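Dropping the structure in here first, questions after.
All protein chains of the complex are present and in place, except for one that has been dropped.
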Amino acid sequence: MSGSVYGNIFKISTWGESHGNGIGVVVDGCPAGLPFSEETVQPYLNRRKPGQTQYATPRKENDKVHILSGIFEGRTTGTPISMVVYNENQRSHDYSQIASYYRPGHADYTFDQKYGFRDYRGGGRSSGRETTGRVAAGALASTILKELGIEICAYTRSIGPISIQEDKIDLEYARQSPLCMPNIEASKAAEEYIAKKMEESDSVGGVIECIVKGMPTGIGEPVFDKLDAALAKAVMSIGAVKGVEIGDGFQVTTRTGSENNDQFIIDSDGNVAKATNHAGGISGGISDGDTIVLRAAIKPTSSIFRPQNTVNKENKTIEIQIPGRHDPIIVPRAVVVVESMVAITLVDYLLMGMTSRMDRIKEFYKK
Amino acid sequence: MSGSVYGNIFKISTWGESHGNGIGVVVDGCPAGLPFSEETVQPYLNRRKPGQTQYATPRKENDKVHILSGIFEGRTTGTPISMVVYNENQRSHDYSQIASYYRPGHADYTFDQKYGFRDYRGGGRSSGRETTGRVAAGALASTILKELGIEICAYTRSIGPISIQEDKIDLEYARQSPLCMPNIEASKAAEEYIAKKMEESDSVGGVIECIVKGMPTGIGEPVFDKLDAALAKAVMSIGAVKGVEIGDGFQVTTRTGSENNDQFIIDSDGNVAKATNHAGGISGGISDGDTIVLRAAIKPTSSIFRPQNTVNKENKTIEIQIPGRHDPIIVPRAVVVVESMVAITLVDYLLMGMTSRMDRIKEFYKK
Amino acid sequence: MSGSVYGNIFKISTWGESHGNGIGVVVDGCPAGLPFSEETVQPYLNRRKPGQTQYATPRKENDKVHILSGIFEGRTTGTPISMVVYNENQRSHDYSQIASYYRPGHADYTFDQKYGFRDYRGGGRSSGRETTGRVAAGALASTILKELGIEICAYTRSIGPISIQEDKIDLEYARQSPLCMPNIEASKAAEEYIAKKMEESDSVGGVIECIVKGMPTGIGEPVFDKLDAALAKAVMSIGAVKGVEIGDGFQVTTRTGSENNDQFIIDSDGNVAKATNHAGGISGGISDGDTIVLRAAIKPTSSIFRPQNTVNKENKTIEIQIPGRHDPIIVPRAVVVVESMVAITLVDYLLMGMTSRMDRIKEFYKK
Partner (left out) sequence: MSGSVYGNIFKISTWGESHGNGIGVVVDGCPAGLPFSEETVQPYLNRRKPGQTQYATPRKENDKVHILSGIFEGRTTGTPISMVVYNENQRSHDYSQIASYYRPGHADYTFDQKYGFRDYRGGGRSSGRETTGRVAAGALASTILKELGIEICAYTRSIGPISIQEDKIDLEYARQSPLCMPNIEASKAAEEYIAKKMEESDSVGGVIECIVKGMPTGIGEPVFDKLDAALAKAVMSIGAVKGVEIGDGFQVTTRTGSENNDQFIIDSDGNVAKATNHAGGISGGISDGDTIVLRAAIKPTSSIFRPQNTVNKENKTIEIQIPGRHDPIIVPRAVVVVESMVAITLVDYLLMGMTSRMDRIKEFYKK
């Protein structure tokens, strides 16, 4: 099956392994006439690239993007946009040891079970490096959203036990925080927490939140292709994500209907609005014009320096210590990945959303 | 867009509104030769049908299924299976009032925004009655899982503040509990809690958990079509779901890697197994042979008897009281819906999973 | 696999067997607000229904359509439209004989090979009756095309050796011809030809042509989803079709480039046009604004009264005579089926075609 293709109209196809020749994405279905270049993409890739803070692997990779097709005279042509980042840092480690056993928390075992063998160099296709293609496509999607006046922003909502209260979120600060946390105290506290766990040769997890402002109303499809369902899949498809919430998420389960229902009001411009946004901007699978709110639970990095028990291919129990340079936390680097998957999904749904009303279709095709 | 079609190989297409002529599903891609009949489907539909306990709407519907195609001499033929439940209870309420305003927590407003108007009778397509088609298809999928020795079971894990500890789960009791709760004390406490909220003309929510035993290893696709991503979409597409977790879900965000990694061990049969199952049976998007564990957050019923404020189509603020017969909680009736969506997704992935290895394909096509 | 679902945005799912309970279609992705009713569909179904002329099986079927969902107050709601024709005429023939052998030219053998067994009553799912669902969906698609000012028309271009010259086509006459032939002499000659072959207990084939006027320019996708490629699949998927041509089709293979290239000109309105239309209105897979022209080769009916040799399930050679009431030619009844498949495909492509330019998308989403 084609697990590396995503989207209905705005369709992306990613490829590449951690230690192969490169990693890339082909985007098909991008509208023509959008100004776009390598300079547009690079800042997005830089946000996920390693070696930038002490809370990420010190591995150095330039992650320089090359656009191979689909752009002419600075604009998208409507034909597929192929983007590639050539791998520079595939120094030949000795992977023979890793090849022989299954790392706890990794996909080594399941890949072997599915495919009969695996490219074990640096995790192969199941490496976090796989997300490079998602971010390149996300840069393109985000550029489209900007053109339509839609703002998207993801950030670290919590790390380990350190969480930010709703009313303490300072999006400006998130840009400066090495952990993408939108609150200075939380960010500092989290840095300390991570430093402590690094000393213990351990890793930590956290929660990423993504908000979208300016989304038109009426986008999303009832039943199976609800906008929130699509977002859930998009975000859950990122390697380390174990849970997804829309709006108030699991909190709603302990509320009553009268507490949880968002009452409709007329806002100061005389438009329909909501008094609260427990629903997170989506009702019945369709955007209601309010801020879309989504959260993803990110597990602690599986690769840790501590000795661990596992089994090898000869079905023997062994103790291992995973060599290499690990991220003590992947949350900050995953922020742009979550944002990318949300952006890609929204663009796809905005394009699909043009076809739901006969009067608008007639208007569109009228000369 | 085609928001009412779901699946890749095992593909279902549902249709129907709350107060139209009926509600149904067409299943395409079901393998041939499976024993199947209306008698197989009916018990699944009965589990979601209203009017069975005091904690559900007293509305009476027989929800009798009719199979119109795809079965011959008691077995599936491989061609589309069309199943329909004719609506019996579309007594003509006066819906003119409901037509004029937007019920809080409902999709009235977003449907109008998307489509320009809506079938307002009983919620139309956004009614919970839409799930009838899912359950009929789920009965078929569950029958296939049984043939393959895979057990699937969903139940109520919590209602409002009443939650069941992991070690107190008694799956046998869930069958007797009017709330599908697998623990007698919790079930009784929840009944009291609901009764109290009903007196207050309010509604409550909860968490549904679904577990799957006997899933083969190696099922799921890396990257976008991860098995957990697909399950997240499947379950989030159910009307009232606001969050989805796989395995330990959001709990993992406060753990360290050493706490969260599932160590591989050799079990008593000499096979690879895991010492713990924090991952919930899926690693890297692929089943690892362990129990699949999934949870869905269900919001409190939006329709409540209490007076609420909202706006009408003339952009005026009004107070409303929603007429009709509402479920004080939809969790128990939604249990079989969650189970159905999981079953449908697993069958689809099992079919796709046959094509991942060249040696097995050669074996298959060898005469 | 899901061979009974068709389309990308305008997606149809057909079901039903010749002698089951009924035959139907679910259309998902139809835009909201289109006036539509059973009265709109029925005339299309009547065009394919049997028993109307002496050149069709005398089998009587009312083929009355019932719309079960997706319409409210006379208009489409944007949610799935379920249409069904209940079978009335499944009188229990004795099919035990047919069950035991493979009819030449039929799918009996291949169904058995694929599925292990088959619903042998009247051909089951491989019966021509399967096209009922296509025509119901085609009626809906045709209604959309009309709203957009696009005219579609199919007719019989040839029967056996009797073919109509390009300049002798009289579309008005096609409506009166019992064979849907747009020329009175050809129609009479073909009637005689068929009568003669009927006396010989044999059957005949022919060519159906379909033309589309008023198609906007710029519709279709380059590369794999070319408009002509999609039309070829749509039409080749009809049971008896063995060949498809666009524009001048196979004739172009004996021409030179200078003969075959359509020169661009400026028409009397000052617009770009073409001096000729060898291309059949599609260039590079995209509509050029000219008339779309397509032809389908229809084989002679497989079911004939003549004795034929074949083999039975015990691998014995036998002589058979197929019982029942056969069409001596299926071309006239297939005309509306070809038209339907073309209409469905065009609507799907028109909807997809809204998303190809960034400037138009911005315009669409501008308040």
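As written, the chain order gives the labels A, B and C, with residue 1 at the start of each chain.
To be clear about the criterion, a contact is a pair of C-beta atoms (placed from the backbone, for glycine too) under 8 Å apart; a residue touches a chain by one contact, two chains touch by 3 or more.
All values reported here derive from a predicted model rather than from experimental measurement.
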| item | value |
| --- | --- |
| Of C:A136, C:A297 or C:V336, the one touching the omitted chain in the full complex | C:A297 |
| Of B:Q54, B:Q176, B:Q321 or B:T355, the residue in touch with the unshown chain | B:T355 |
| Residue, one of C:A99, C:A189 or C:V207, that touches the chain absent here | C:V207 |
| Residue ranges of chain C at the interface with the undisplayed chain | 1-6, 8, 14, 102, 104-107, 109-111, 113-116, 125-126, 130, 158, 160-161, 197, 200, 202-207, 217-226, 228-237, 239, 242-250, 252-266, 270-272, 275, 279-280, 283-289, 297-304, 306, 308-311, 315-317, 352-353, 355-357, 359 |
| Interface with the undisplayed chain - residues on chain A | 1-5, 7-11, 13-17, 20-24, 26, 28-29, 32-33, 66-70, 72-73, 75, 77-82, 84, 114-119, 124-125 |
| Residues of chain B in contact with the chain not shown | 8-9, 29, 31-34, 76, 78-79, 144, 147-148, 216, 222, 350-352, 354-362, 364-365 |
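Everything below uses one rule, namely that only the chains that are shown with their structure count from here on.
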| item | value |
| --- | --- |
| Mean-CA-position distance for chain C and chain A (Å) | 44 |
| Whole-Å gap separating chain A and chain B, where each centre is the average of the chain's CA atoms | 26 |
| Where chain C touches two or more other chains at once, by residue number | 8-9, 29, 32-33, 78-79 |
